[in-house]
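With one protein chain held back, the other chains of the complex are shown just where they sit.
Right, subunit A next:
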Amino acid sequence: MNGPSPRMGRSLLLLAPLFLFLIGFFVWPLFSMMSQAVSDPAVLRLLPRTADVVGEWDRQSPPSMPMQTALMDDLKAVDDDQALGDMVRRLNSARSGFRTLMSKTTSALSDAANPPPDLVSIDKRWEKPEFWIAIADALSPLTDRNLLAAVDLGRNAAGAIEHLPADQSVNRVILVRTFWIAALVTFFCACIGFPYAIIAASLSGWKRDLMLAAVLLPLWTSLLVRTAAWFILLQEQGLINDFLRAIGLIDAPLALIFNRTGVIIAMTHVLLPFMVLPIYSVLITIPKNLMPAAASLGAPPMRAFLRVLLPLSLRGVASGGLLVFISAIGYYITPALIGGPGDQMISSIIAFYATGSANWGMAGALGMVLLVATLLLYSVYARLSSDEPGRR
């Protein structure tokens, strides 16, 4: 092809608006979320002069005079209390004691009547290299602190990566829980969805239509409505408890809501269509005479299923399972409404960091973990569900 044809130009012109829209409002937001996770300008912004001189320091000897003067000048120039607070919080998290040290230092520096000659005269702690190391490390505009913290790792004073103490190790628990809940939901969806799809594919006429409509109706219904419906069914005075009591199976109401049981039941219901439909679409392409053929050759039904139907439908089960798993790990609404505090998944924690505590760094880092996991699984799914030559 030499030179763009008018048809090519027209295609580009038609594609451009959506392309630019998604670059601006889909790709860029994801990148700015990820850059929040690794950027850390809170200290560098306030201490530019210190940054210039600390770079030449050997990280062992006591702080030199130019370093102290630079830091004093920087601190005197700060006029934004909130930014100062951010910086102190950041430094304090690297080295405890900074909060008191900084407030003592800034109040001494603001005393215009007798200005202190150097920092060590304000507080002896400024002699210690540890505090200066903390500042030097925090001056870098890039940080892996949030990403490491997202999987419960941190750097010690020497800069080596190590596990965070147990009382700060919450994220790994939540990540494991997220994958565990998603795996359980995928398992239950497969247990229900696979036989259901086999039965639907073996039927014809209105029976098949009915079975498919039963899958499509919940799929098309609002997620909130389905969650609200489960809320009503599962609550203590709900229909399930009423029914079980009426038939005399239980005396006291079962706890079905605000716990793991409720989350699993509701999520299985919500995601079941995503399991049934891919399996069904694979099953209807399998010639109907294969199973009778296996039977006529003497295979008992179980053997015919294991050797003929299962291998042929495995691709559908795999893509259905991936679809359910991918959706489940990102779930927010259902665990938030049906689950208890011990059932919150990674999305809830991201939302908490973002809206509850305005910790954008941690929200971005956990978001990045979830995004990468989702995209990896999706690329496997896309490969599975793309047309295989020779299959059709």
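Assume a contact is a pair of C-beta atoms (placed from the backbone, for glycine too) under 8 Å apart; a residue touches a chain by one contact, two chains touch by 3 or more; residues count from 1.
The criterion applied here is as follows: contacts and distances are computed from a predicted model.
*Asks:* Which of the following is the UniProt-recorded protein name of the chain this complex doesn't show: "Dehydrogenase", "PLP-dependent aminotransferase family protein", "AAA family ATPase" or "ABC transporter permease"?
*Replies:* The UniProt record for the chain left out of view names it "ABC transporter permease".
*Asks:* Could you tell me which of A:A108, A:L254, A:A299 or A:A336 touches the chain that is not displayed?
*Replies:* The single option touching the absent chain is A:A336.
*Asks:* Pick from A:W132, A:Y196 or A:F325: which residue touches the chain that isn't shown?
*Replies:* Of the candidates A:W132, A:Y196 or A:F325, A:Y196 is in touch with the missing chain.
*Asks:* In the full complex, which residues of subunit A touch the absent chain?
*Replies:* Per the touch rule, subunit A residues meeting the hidden chain are 1, 7-8, 10-19, 21-22, 25-33, 36, 192, 195-196, 199-200, 210-211, 214-218, 220-233, 235, 237-239, 242, 269, 272-273, 301, 326, 329-330, 332-333, 336-337, 347, 350-351, 354-355, 360, 363-364, 367, 370-371, 374-375, 378, 382.
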